[in-house]
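Missing here: one protein chain of the complex. Every other protein chain is in place.
Here the chain labels run A, B and C in written order, and each chain numbers its own residues starting at 1.
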Amino acid sequence: MSGKIKIGIIGATGYTGAELLRLLLDHPQADLKYLTTTSAAGQDISEIYPFLRPRFSQKLAGYELSAAQKLDVVFICLPHGKSMDIAPELVNAGVKVIDLGADFRFRDLAVYEKTYQKHTAPEMNAQAVYGLPEYNRAQIQKAKLIANPGCYVTAATLALKPIIENLSFVEGSIIIDAKSGVSGAGRALRQDTHFLEVYTNFSAYKLGVHRHQPEIEQNLGGAPVVFSPHLLPVNRGILATIYVKLGKKTDIDNILSILQKQYQNEPFVRVVKNPPALKDVVGSNYCLISPTVVSTPFNDQTQLILVSALDNLVKGASGQAVQNMNIMFGLPETTGLERVALNP
Amino acid sequence: MSGKIKIGIIGATGYTGAELLRLLLDHPQADLKYLTTTSAAGQDISEIYPFLRPRFSQKLAGYELSAAQKLDVVFICLPHGKSMDIAPELVNAGVKVIDLGADFRFRDLAVYEKTYQKHTAPEMNAQAVYGLPEYNRAQIQKAKLIANPGCYVTAATLALKPIIENLSFVEGSIIIDAKSGVSGAGRALRQDTHFLEVYTNFSAYKLGVHRHQPEIEQNLGGAPVVFSPHLLPVNRGILATIYVKLGKKTDIDNILSILQKQYQNEPFVRVVKNPPALKDVVGSNYCLISPTVVSTPFNDQTQLILVSALDNLVKGASGQAVQNMNIMFGLPETTGLERVALNP
Amino acid sequence: MSGKIKIGIIGATGYTGAELLRLLLDHPQADLKYLTTTSAAGQDISEIYPFLRPRFSQKLAGYELSAAQKLDVVFICLPHGKSMDIAPELVNAGVKVIDLGADFRFRDLAVYEKTYQKHTAPEMNAQAVYGLPEYNRAQIQKAKLIANPGCYVTAATLALKPIIENLSFVEGSIIIDAKSGVSGAGRALRQDTHFLEVYTNFSAYKLGVHRHQPEIEQNLGGAPVVFSPHLLPVNRGILATIYVKLGKKTDIDNILSILQKQYQNEPFVRVVKNPPALKDVVGSNYCLISPTVVSTPFNDQTQLILVSALDNLVKGASGQAVQNMNIMFGLPETTGLERVALNP
Partner (left out) sequence: MSGKIKIGIIGATGYTGAELLRLLLDHPQADLKYLTTTSAAGQDISEIYPFLRPRFSQKLAGYELSAAQKLDVVFICLPHGKSMDIAPELVNAGVKVIDLGADFRFRDLAVYEKTYQKHTAPEMNAQAVYGLPEYNRAQIQKAKLIANPGCYVTAATLALKPIIENLSFVEGSIIIDAKSGVSGAGRALRQDTHFLEVYTNFSAYKLGVHRHQPEIEQNLGGAPVVFSPHLLPVNRGILATIYVKLGKKTDIDNILSILQKQYQNEPFVRVVKNPPALKDVVGSNYCLISPTVVSTPFNDQTQLILVSALDNLVKGASGQAVQNMNIMFGLPETTGLERVALNP
């Protein structure tokens, strides 16, 4: 294996873990060495995910530092609050860590603690780099610990950040009406992800109180956000319809040029004229963003509508994590990530 | 037969026609006399819709005034622009008309003509009553011609009208982020309703330029609206998430009491504490409305979020049409309409 | 109240319980008096099933004989093995019992015990009537205890029984390739009914070892059956494709006339020429059956294919249970059950 990257996945049986496997099987530099579980030690991952079986089979183990410290990089796919326990010892052992959970995403620990729970590794938090390559590429290259952004957050931030930073006449709160497929809710058994609760259904949840709202606000420099998540009856994908009130009229070409200038060299962000659909991105690492400007008829108010779409398990989680790994290890950023969406 | 209502459906092979049949088969006063078609004359409706076969079989005919004028009431389920041609002669022949299309929905013909096309029956338009029973019950009782509201419009109007009329500090444009099942797009063949375009997909369309936007604004007395329709990968149902900016803080109980006061005696509108899901209403004539008040953290702006859900083919079309028929014929308003949603 | 039937549902929070409520709300003689639960006592059923809320609200209680014995009829919607514990005391207290589980479905207790578990109420089993109205109507009228048939079993038996009994040249094993929506698996949390395990998926399970196979064989007088259930990614409905090898050539008209003769006066069985689709029946109490005769090209073997479709929660469970109640109480058999399928 010599030059390959020795990789571990902590919590490999969840959906982000399985998605990392799907992606890394096609990554020429990946050497999958170590898959851990808290519940299924001794089982083979291909028993839990038969779709992997034609190409991959590996026993799951319980997490042990002695095993993990031989790796080059570890992806942590644990529930929020669990990474704090192990990321420090891994980083201290010289293993690069990419955490797909929320524990190291907040610069301001008070916001983390208000949103999640007590933080037990504040010094480590200070070293963490927020893994949004489009904005933090240079820091990611040198990082020891990556806090991989949330799925809703990536969709919203990529659409909004250039607008907020380049348009001086944004007014009032930004409304993010976001719709997500069910895989964002994870594989654990819950009544609200039973097939019969979701199929043919659609609903809003946690209006104004979802944990991704403060993370979005952090990324937007504190711009006020009203965040409304909804559950789509599909497996994958996030589509966010975002409303930005403009203080004066502007041209759609102005908006397009702001977005295009920001992302023209980005491998995984595309600015498009027509609003993207979920199936344009599902299975891929691309984020598609499209702006529309609407003038309400009676009072000349102007509304910018941004539609942003990505696959919550790819650009919203495991794909972005691999993108971060590529940057950290000096590989071309698109390695293993170039496939297009599965369609139809 | 004697006392029953002799009913015709003009354009019975579309989804709103089939839905009228589903509902009227359980209506004790309905006598289905006459089903017309422009494309399938001579066929039996149960060949086109086998789900009807166990209880109903009837030959389809081409429309003729001589046949239609013997009826008590006619439901017109034709594409927009076609009712203008036949509603006048039916009304003049003494037949009550309930039009499920848009031709007679606008008080201001200039708005109709800008939104749809040239209006060819302006005098008849002046006689039409807008068939939203919760607001026009007295006029509906005496009407000869009902303009049955649009599906998105009913969901938005029932949620917003009491707020607009009772809350003095609504500010700026109202944002209606609405999501509809595919049956709203009709049964005609189009690439965008091919199974493979919709399944596992989700998308926004006609942002800010949908034809229901001016109809909503009419119902709200001209309040400015940004209307964003989306296509859900399900068969039925509309869920609208509506954002109303408030000029000062208010209590959720204040909002709830406005809505409850408005609808406490209404048979088909329910104000509920938790945001409704699509499956709470699909198959039924109920509209569920739930308010949430959100304060954005940094600048004390206050946002009212209303979630409104109904079945686009029932309360959004054929069920509301039957409700109007019941009112016009002096029957209990709920006759034939009381079933709950099909769930799971 | 007076003349109405006082009804209890034991285990009201499962899908068959909820479906009984949906149907009985439209039953003019039903007086829903008593809903029990093992897990949610004190909650209102409309909190668990918000779709009921517009019309129905009732507190759930734990089961007590003292309360149940005041009822006219009790529907038992408990997991298999639980009805044996309470049906005897209810019957002895003079309450009619309709059991939707398997405990009293087998004439031969040895088959029950091999298929399920030890039977603890064999005397009561001897009194039970198998609740398939199309074959046992007279006995149902006088029954104190009804064993309501299984969902797969009803679909297979209604299609096959007339063929087996009237065609002398059926050969070899009958193959029943059956496909069911997820509601047949119940509301309890299981990995295999998580939305993401089912959506866009399809699979066979328990090939040749499903518990409905011996029940089908009992109904067919011991004819050998190969039963292959599959899980469809839909909420409701069973469609069974049944293969019967014929020892000599026969005409499709012969098969049609056997089926039509059997079912011409049945309110809920329809023999149709074209194979039915799931959506022709979902939401309704109808079972549609269609035969096709195929000659294989090279050796003149003749194969009869029967397609049988019903809604597993209606004709396959709760609708059939209400049909049985109607017969037991001398009501028209179709009372509360005539609605057609929900379509589209």
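We take it that a contact is a pair of C-beta atoms (placed from the backbone, for glycine too) under 8 Å apart; a residue touches a chain by one contact, two chains touch by 3 or more.
In this text, all values refer to a predicted model and were calculated from it rather than measured experimentally.
**Q** As a test of the contact rule: which chains in view would the missing one touch?
**A** Taken over the complete structure, the missing chain's partners among displayed chains are A, B, C.
**Q** One chain is left out of this view; which of A:R55, A:K70 or A:K114 touches it in the full complex?
**A** Of these options, the touching residue for the absent chain is A:R55.
**Q** So which of C:N201, C:S257 or C:T334 would be touching the chain we can't see?
**A** Final answer for the missing-chain contact: C:N201.
**Q** Which residue from A:T38, A:N136, A:S295 or A:N343 sits in contact with the chain not drawn here?
**A** A:N343
**Q** Could you tell me which of C:L232, C:I327 or C:V340 touches the chain that is not displayed?
**A** C:L232
**Q** List the residues of subunit C that touch the chain left out of this view.
**A** Interface residues of subunit C facing the absent chain: 172-173, 175, 177, 179, 196-197, 199-205, 207-209, 214, 217, 222, 224-226, 228, 230, 232-237, 239, 241, 243, 245, 275-279, 282, 292, 294, 296-299, 301, 303, 305, 307, 344.
**Q** On subunit A, where is the contact patch with the chain that was removed from view?
**A** 15, 18, 22, 25-26, 49-56, 183, 187, 200, 235-236, 268, 270, 272, 274, 276-277, 279-281, 283-284, 286, 288, 338-344
**Q** Touching the missing chain, which residues of subunit B?
**A** Considering the whole complex, subunit B reaches the absent chain at 15, 182-183, 187, 189-191, 193-200, 233-235.
Going forward, only the chains that are shown with their structure count from here on.
**Q** Does the chain-touch network form a line, ring, star, complete graph or other?
**A** complete
**Q** On a C-alpha centroid basis, what's the spacing between subunit B and subunit C, in Å?
**A** Computed from C-alpha means, the inter-chain centre distance equals 36 Å.
**Q** Measure off the straight-line distance from the CA centroid of subunit A to the CA centroid of subunit C, and report it in whole Å.
**A** Their C-alpha centroids are separated by 46 Å.
**Q** Would you mind listing the residues of subunit A that make contact with two or more other chains?
**A** 196-197, 199-200, 233-235
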